[in-house]
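As you look at this complex, bear in mind that one protein chain is not there, while each of the others sits in place.
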């Protein structure tokens, strides 16, 4: 999806930031460069020709406000109370972000009242009876070593007014939300309700999607760890496949609408023979379909490894009605189980004995702790979220764009997704690595 | 199961071993101790009282022939041809054994004609068209770093006469079989057919069961690696369970008739709250059943981790007829899926919202490479198998008994299994670690 | 070293155990077998011929008292106070033992006053000013996931009378000591002083040596983890060695007086070409010395990997006086650095360019958390230590002998060591795996 210049990139604020930041400039070099100005912006499209043409023609160039500490902040740290909430499914690194937010608030800004909201948005709703957790540096000091979320999480929306009531009651100044699409929608609504009530509460989102498909964003936390673990699983599938005659290893990986995990894991573990992703249509039947290709490969090579993203091949379920889960995500039909059965049936019908091993490692991937690379990313996301919130920014996300951390207004990415471009080098490399044919019959 | 003194512990031989072993005694100490005599035997029961009582009363004491190189061997290494076959499901360490057998034959005894039979017993049957692999030190030098079996494997019996025909045709002197119960049965039948035909072919088995339940044997290869990996999976399940309100992590582990993996993994990762094994009966319903206990725990503690061995709770399927798989194993009903559904239904009926994550890591455990401990065990098993075969022993297994490698006649363990004794310290420790109640209603 | 029948195997007690054990028999089978009787003993030598001959002749057979819960205990749990101390260098699993001791005391026996003595024996001496740690189930619940010791440790002796004064002052009933030779000596002296003062304080030792060389004991905790990590280090050394022309990877592993780690790691990672251990004398110079062998190998094969146990080759330092460290261990001269220099000098003198990479991974091995296998062992050691202490046993160690946990009087192992027997299968296998010559010139 090409970045559209109509995207709003102006970040909302609660008002003028007038308080001198307590951040001690510890830089040994030029202290002035410690603080970032709102006018510093990072280009989204960095191809020279496009940029120069736009600049010369005076057309608007898409760019985002650079993240970082501001010299003036909006909130008085001594009086500020902050809350953090994590929502939706697990993703490696949530605890690292919670830790980073707490330490940055505490040590950089001197904010000492920080609360963890338990079990996602449920934690705001008194009828659930979940207590808050008081988050101190001691409490969070080791949590980055563990997977999961020490705050707890839940799926699904909650009453927005009740949430804002709770924020008022708790006297929260900054709310940090860690979550996916549903959480982004809720965060936007919360910010709107706050605005309606003319409250001074900042809402800062840290977007969570293990699928790595946030629009305009380089890399979301947890993705690299997921690929790391997926590689081990594919190695297992490969070992199973080559250890029998006509062995098929079938691995379903995360990726509801985009195949980044499947594609990256394929590039990192090149034993994969077929990589199936939502972006690339494929046929099962027919002379060029997957089943015929698989038969050919099993006959000539004796084994095959298939990696399928969970959102691939949804066309096969067209006739079955879809439902939504508690988070509002469309419930996908299970392409892994479907393929397992389709392959098994096909070879049974053709009286060819195969041995298929199907692996669905989703929970063992989502629940591990972050690797070093993600730990570093999470640490930065937490710190930048704090800088943004302290400066009075609101209704925005912190994210990585072209290797720089930026502020993205929540509406800029809502409803859009990054996908694997079929003409991109990444996908070309996948096709070369796997050697897979197009898997499409004539049309 | 108490060792029965009626067990046959006499190892069969092909005839007198008259050739001086080419093994150079490289020991720097007393060279005489390098070779083991057939009269050296290792006690099975090593409790002093029992042994002394038996010794004094002249009763037979159960013991096994000690494994190790003999000073005289049966086969002429320069003319000998050997074959190795691996059968059944994957288990970490098969490649390490293959490597060890090849290197011991080649370097210790100077046997240079070693063949890998492809895809299990199928490899003997010409209609399958599988070629043999020539196994050289170069070919096997790195294979221990990989999971799976480079020989390939298959399930199910093949015609015994055809197998012995193939052995004759290939002019094999020693056949090494790596496999489980079915393979043990086939190996016994092969040895019997060889005997009937008055051939001089030794059949040496290396028993494979990831479940670690070989009768009278300390530890079978792959088990320790399986526990290692299972621990990571349980950690994932725990992370999932504690990250939501009323979270349940349910992990199905291997263990068809014995719960050693489930019990050991529970001891190594003490976040498990319920460990369910075939040996210990449990109820689902009723005031003391698992479901009520789980409800109680979810109410008071908010989360639970359940580990279930695949053979546990088979009583719940009594009315459904059982079938057998290609290896002749009884097809178990899937207790993991059953429990997942039973738990989900129970809480739905009681209108209590829970989040259950079910993990079945079987293939990702079976297919990994052996850890250091198993690599060492596999290396020894391979070497001892070679010593036994070279000495003309046949129709026997090599295995570890009370920390010593021994020769066990195939019939001694056939049809019997080691199980977790419910009065043993191991099971007591599991009960203490989990704190789980008996999970049984009054009878 | 052959077990000597003169070894004392009688375990000391503080007096009659008259209190009924609070351990609820949770076994589903015959409850009577839950408790172990003092008369149950495990044979040390389990070779049938030796045992029967001794039994018939009425000669004493070496055996140890079986560990396990006794039906009667000595201490009243409600009044009992216990202390745990860890001494000497790090070893994987200390935290798992501490956790197990605390949980077994708390949940099995209802002992609620458990104290961690900080920084080894220093913690008893008030002048150091170290506070005690109160050990609760909550405090220890996660510690097994971490390496090191949460109690802290220190080397070196402390005044025995002052230690017993502290035990009296603290009103301790059972002292658990985790440590090596020095700690064993101190523990014995403490028990003797307690006896002299006619106090009722039990001293139970859990022997710690990563070298795995406790006399008559199968396996000490941390050893298996050490081998696991050592294997990765050897793989690194091998990668370095093969990636250059005439590359030498030299790895120094633990093993002051015995080469079990070096030998086991060599068996698990068979890229090792020379394994040097304290038990096996070798020459450097001369036609059959290590240097000539290495030159030959580098010429023909282009690379070599050497693993040396820290206690090997101490004869090369004969002229340099030895000193002792704070723990009373003889300070060894550094054979790793010595070999590195000797090899470098040798090839420089011969004008042959080589590239040697020396790796001394000691601290990165000792400081990791226990693997699953060691975690299970540590859990058992902790529980058995508690059972022994509660029963009023004293001046004894818990350890694994022929796969059974036993009680060993402290004096039985003091001053003795298990070593790699040069005629054992383990060492033979090392020689076969490495293909290394005897490395000795004629004498």
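Read from first to last, the chains carry the letters A, B and C; within each, the first residue is number 1.
Following the convention adopted for this analysis, contacts are C-beta pairs under 8 Å (C-beta built on N, C-alpha and C of every residue); 3 or more make two chains touch, one makes a residue touch a chain.
Since the model is a prediction, treat every value here as computed from it, not as a measurement.
Novice: For the full complex, can you list every visible chain touched by the one that's not shown?
Specialist: Spelled out, the missing chain touches these shown chains: A, C.
Novice: With respect to the chain omitted from the figure, which of C:13, C:141 or C:239 is a touching residue?
Specialist: C:239
Novice: Just one of A:13, A:63, A:189 or A:314 touches the chain that is missing; which is it?
Specialist: Considering all chains, including the one not shown, the answer is A:63.
Novice: Out of C:278, C:361, C:389 or C:409, which residue would touch the omitted chain in the full complex?
Specialist: Of these options, the touching residue for the absent chain is C:361.
Novice: Which positions on subunit C touch the chain that was left off?
Specialist: Within subunit C, the residues that touch the unshown chain are 90, 118-119, 122, 128, 130, 146-149, 152-154, 232-233, 235-237, 239-240, 242-245, 357, 359, 361, 363-364, 366-368.
Novice: Across the whole complex, list the residues on subunit A that are touched by the chain not included here.
Specialist: Contacting residues on subunit A, toward the hidden partner: 26-31, 33-34, 39-43, 46-49, 51-52, 55-56, 61, 63, 66, 68, 103-104, 107-108, 144, 218, 224, 227-228, 230-231, 264-265, 267-270, 280-281, 371-373, 375-376, 379-380, 383, 402-405, 421-423, 425, 427-429, 431-433, 435, 438, 440.
One rule holds for everything that comes next: only the chains that are shown with their structure count from here on.
Novice: Averaged over CA atoms, how far is the centre of subunit A from the centre of subunit B? Could you give it in whole Å?
Specialist: 42
Novice: Would you mind listing the residues of subunit B that make contact with two or more other chains?
Specialist: none
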